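Removed from the display is one protein chain of the complex; every other protein chain stays in position.
And then subunit A:
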Amino acid sequence: MSAKRAHNEVERETGHGTDLWRVIAAPIIWAGHFLFCYVYAAIYCEKAGRSASLDHPTTVVIVATLVALAGIGWSTHHIWRVRARSLTDHDFEYEHNTPEERHRFLSHVALMLCVLSAVAVLYVTIPMLYLGTCQ
């Protein structure tokens, strides 16, 4: 969240504005994690041969997963206040014409994308826990 305010931005009840980048931060972390795991395992298996054990990559992928989840958690933490604010007035439609409402809407979308991204990151990690070799 940028500390600098736009000239037309109203005083927010829930903090400063959320922008589009904040919304896609969690999916970008998912994409980074996914690409890293795939590329790392692909290169490892290509270079080490098909009978190579996956012990080492498993550790790497688990560490990468923890890093990715930490990143998503960090992103979630930043929008958590807005969520609390949204829950208290029981309005999930975000249909008012104010910068504050836009801010809460984007935060809501961002928060749900954090959940989706975290689930998707965990999904990607699961196969690594079950496979033993590059076969």
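To be clear about the criterion, a residue touches a chain if its C-beta (ideal position, glycine included) is under 8 Å from a C-beta of that chain, and two chains touch if they have at least 3 such contacts; residues count from 1.
Going forward, contacts and distances are computed from a predicted model.
Per the UniProt record, the absent chain's protein name among "Ferrous iron transport protein A", "Carbon monoxide dehydrogenase large chain", "cytochrome-c oxidase" or "3-oxoacyl-ACP synthase" is "cytochrome-c oxidase". Interface with the hidden chain, as seen from subunit A, comprises residues 6, 8, 17, 19-20, 23-24, 27-28, 30-31, 34, 37-38, 41-43, 45-47, 50, 54, 57, 92-95, 97-99, 101-102, 105-106, 108-109, 112-113, 116-117, 119-120, 123-124, 126-128, 130-131, 134-135.
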